[in-house]
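Every protein chain of the complex appears in place save one, which is left out.
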Amino acid sequence: MTEALDILTQASLWAAVLRIATPLIFGTLGALLCERAGVLNLGIEGIMTLGAMVGWLSVYWGADLWTGLLCAALAGAIAGLLHAALTVPLGLSQHVSGLGITLLASSLTYYVYRLVVEQGSSPPTITPFQPLAIPGLSDIPFLGPALFAQTTPTYLAIALIAVTAYVLARTPLGLAVRMVGENPHAAEAQGIDPTRVRIGAVVAGSALMAVGGAYLTTSAFNSFFPTMIQGRGWVCIALVVFASWRPGRALAGALLFALFDAYQLRLQHVVGALVPYQLFLMVPYVMSIAALVVMARRARVPQALMQPYRRGER
Amino acid sequence: ADPVKVAGIHGDPVENAWNSRIHEALLSAANDGLIEYTFSEGVAGTDYARAMREYADQGAQLVWGQSYAVETEAREVAADYPETAFLMGSSGGPSGDNFGVFGTRNHEAAYLAGMLAAGLSKTGTFGSVGGYPIPEVNLLINAFRLGVKEVKPDAKFLNGFIGTWFDPPKAKEAAFAQIDAGADILFGERIGTADAAKERSVLAIGSLIDYMPRYPGTVFANAMWYFRPTVDAIVADVIAGKPVGRDYTEYSFMKYGGNDVLFDTAAVSAEAVAAMEAKRAAIKDGSFTVTIDETEPA
Amino acid sequence: MRLERRAHVPLGLAIAAPFAAVLVALLLAGLLIAAAGADVLEAYRRLAIGAFGSRLSLTETLTRATPLMLTGLAAAVAFRAKLWNIGAEGQFYLGALAAAAVGASGLGLPSAIGIPILMAAGALAGMLLLLGPLLLRLRFGVDEVVTTLLLNFIVLLFVSMMVEGPLRDPTAFGWPQSVPVEAAYKLPKLLPRSRLHIGLAIAVAAAVLLFIVQSRTVFGFESRAAGHSPAAARFAGISLSGTLVKVALISGGLAGLAGAIEVTGLKGYVTTDLSPGYGYSGIVVAMLAGLNPIGVVVTALFVAAVFVGADGMSRAMGIPSFIADVIVALSLLTMLVALLLVGYRVRK
């Protein structure tokens, strides 16, 4: 028992939490941005797959890592544009379009990957981001190795949380995004074009999702594998609700989810054979539902979420 | 003779380590002019029987596949196409004249790799990361452990299953968790394990494929699996017009060259190599058998 | 650009639109096929053959459409009442597991009794699984989109735990799979020498039944009212929770039944790769069908035909088999746009 608790005091656990959380933070922020503007983006799982492949492939073809992330973002933005085109001006079902995008983006990703990459005995590799110990901070006992020896995209993810929170709460653009998610008619009545704002938010959000996918192939690992996103996108959709559509809480949610995951990987050695390993794997999902029950009353759904806005129609 | 028409039906993308071994063996056989090879990958369970029928209809002489999830249906298909030979990775037995099966056996190599690893650990703790606790994974990890114990009876073992075949970042995290818990040699049934070892400067052993070029200095040994002997055996049967309804698992054993340990001589001591080589010879001449233990490792 | 609802839909347009959609999807896919260096026209020909061109392909299309119909109906009935059940995948698996568990427990019943019991077990499992998220919504206001989605993962892990544990087939030495159901409980085939089983008939019957329920019964009326306007329904004396519970029972039940039918109709035991995402595709099928049960049958056939045809084509042409999903996805999206343009006109 104490052994199970001791795990929590290991700095390496917390370092793992940040690593596992990073793609979730990108994905959750992206989904959050879309939803704050009123568009549910179930394309996330496919967009992350696309980002993972494109980010990796660009680097494999000679780009540097940051350009790789940029290319991933661009690919995500294009997929997002497709989702936006279908759901915003055309006002099509966000569920169907999203699931369709997921199917399209992932199958297209695999198809293209198969066409352009030679198969060797194991998938080709790139040199991924290396952990960057922040001078000074990383020397702090416990906290240093736990928090300040990550790869740069992790720091970027956390910075983006702050940026998104700031943009949403404190800038005219953020206000416009929130308004089109709450009441697009009101936005239009004040001279804001809801269609454009929604498209913009979905495109930007999808770019973030793709970067989350690319983190997996350019930092967490160094190759691309089909189906490697493994439901992380769906988890992000859940985290947005868990976070009550607030960026700060999205960070907390992603960290919590990652904590369960990192913890269960360690707990497996402690209580190993006594418990089926599937129970450990269930923990993050079960805890998410439990957390939702606790948070539900306080959640404030964007009022126009999933409601298409077509001009001149009532 | 004309090359034998072979169709492969992979249940997963061919990146999967296990599939990649077969894929490569078939590709090399095709290169040698022995066979003509086409394949489908990522074929879902529901679609599997149809894929088998379609290939049979298209004139494949030999359909290779994995029938683990569709044992009954696969046999029904084979019964409907008596002219076509089927070779399936299966947990059941052969059936009829044309439905042959094979199992994956690189446990002997894993045992030998374990012997090599034993002396290299400072902490005496050995980790392993697996996808699912299926027998073919379990027996591998258990054989590795037996090999370690042969040399180091007081060794401690850790294991983690990640519940997926396709999540290298997760395998990597599982490996980190074991390194944190004191493991300094990792047996990686899943790709990703060695990446963690590399980052933490501990050693790793690969399974099925050769990971040494990918992780120089980290992976010092591999429990290789070679599928070519199996391919050669069944293709020979097909050409000879012999019934293929038998178990081809034996061609995965070391004495047929179906598996072997591949290691970096610079990384291990000469004594360890000598002890290992002795065992290897014993396995090959049949005087020693590596126990097959399919129970889930703790 | 502006969309304006058409007062009258021209018949020609309504008929031409779906064909145009498929055509556009095929043209786009043609680029990809050409990129793989294959003959595009030949590929199209192969696709048609693969979908309908032989007894095998025709029966396979119908076989693959069967579970899609049922999960499509599950989504349609729930979405009508604005119960966002994204958990049909989980309900499918749990239904399959329940049916397999009962079917393998050695009851030794005759088919005529055993099969209905297995179906009921599957449906019941699906029902119970959806009731949980519904109760959380009614009691705590928890969004069911998320809970049903998360439950899919939990159920899959649970199934994995069962087929590696208590339900594991001890005679299947390797792969984790459940004990097969007794032969008597396998669904009868509709056609010999094919995989087509009476599940198709059950699915079509379910669609017709659901159509009648939705359009003719008090319950159908009330579930529509509750979906469109909960406040008005409540004011009119319709019990929201009562209606939603019934909707959840039907929706979860259908998804669970889909699992039971898939397992007893095809391979007879459960593995963790029983479904290639039938639960999720069901949502797409339902929405494409405008939530109309009869439409679900048609769209399920469409989706299945595209997939089976394209899958066969990839094998015949030797191009990466992922092309099948690409074509399905493209067809879905173009079809979605085409259906919109049938109802609306684009102005300026």
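The first chain written gets the first letter, and so on, giving A, B and C; residue counts start at 1 in each chain.
What we mean here is this: a residue touches a chain if its C-beta (ideal position, glycine included) is under 8 Å from a C-beta of that chain, and two chains touch if they have at least 3 such contacts.
Definition applied: contacts and distances are computed from a predicted model.
*Asks:* One chain isn't displayed here; going by UniProt, is it "ABC transporter ATP-binding protein", "Dihydroorotate dehydrogenase electron transfer subunit", "Heme exporter protein B" or "Na+/H+ antiporter subunit G"?
*Replies:* "ABC transporter ATP-binding protein"
*Asks:* Can you pull out the displayed chains that the omitted chain is in contact with?
*Replies:* When the entire complex is considered, the left-out chain reaches A, C.
*Asks:* So one chain is hidden, and I want to know which residue out of A:M48, A:L90, A:I192 or A:M228 touches that hidden chain in the complete assembly.
*Replies:* A:I192
*Asks:* Specify the residue from the set A:L175, A:V270 or A:M306 that touches the hidden chain.
*Replies:* The missing chain is touched by A:L175.
*Asks:* Kindly note down the residues of chain C that lie in touch with the hidden chain.
*Replies:* 2, 5, 7, 216-219, 221-222, 224-225, 228-229, 231-238, 348
*Asks:* Tell me which stretches of chain A touch the chain missing from the display.
*Replies:* Counting only chain A, the missing chain is touched by 170-176, 178-179, 182-183, 185-193, 300, 302-303, 311-312.
Here is the rule we use: only the chains that are shown with their structure count from here on.
*Asks:* Using C-alpha centroids, which chain lies at the maximum separation from chain A?
*Replies:* Result for the farthest chain: B.
*Asks:* In whole angstrom, what separates the CA-based centres of chain A and chain C?
*Replies:* Taking the average C-alpha coordinate of chain A and of chain C, the gap between them is 28 Å.
*Asks:* Take the average of all CA coordinates in chain B, do the same for chain C, and state the distance between these two points in whole angstrom.
*Replies:* Roughly 36 Å, centre to centre.
*Asks:* Using the touch rule from the top of the page, what residues of chain A touch 2 or more other chains?
*Replies:* In chain A, the residues touching two or more other chains are 110, 278, 281.
*Asks:* Residues of chain C that touch two or more other chains: which are they?
*Replies:* 157, 160, 164, 320, 322
*Asks:* Where on chain A does chain B make contact in their complex?
*Replies:* Against chain B, chain A makes touches at 10, 12-13, 16, 19-20, 110, 119, 121-123, 125, 131, 216, 220-223, 225-228, 230, 261-262, 265-266, 268-269, 272-273, 277-278, 281.
*Asks:* Going by the contact rule at the top, pick out the chain C residues touching chain B in the complex.
*Replies:* 50, 54, 56, 60, 64, 67, 157, 160, 164, 172-177, 180, 193, 195, 262, 266-269, 271, 273-276, 308, 311-312, 314-316, 318, 320-322
*Asks:* Under the definition above, what is the set of chain B residues touching chain C in their complex?
*Replies:* Residues in contact with chain C: 7, 11, 38, 40-47, 49-51, 53-55, 57-58, 68-73, 80, 90-92, 103, 132-136, 163, 294.
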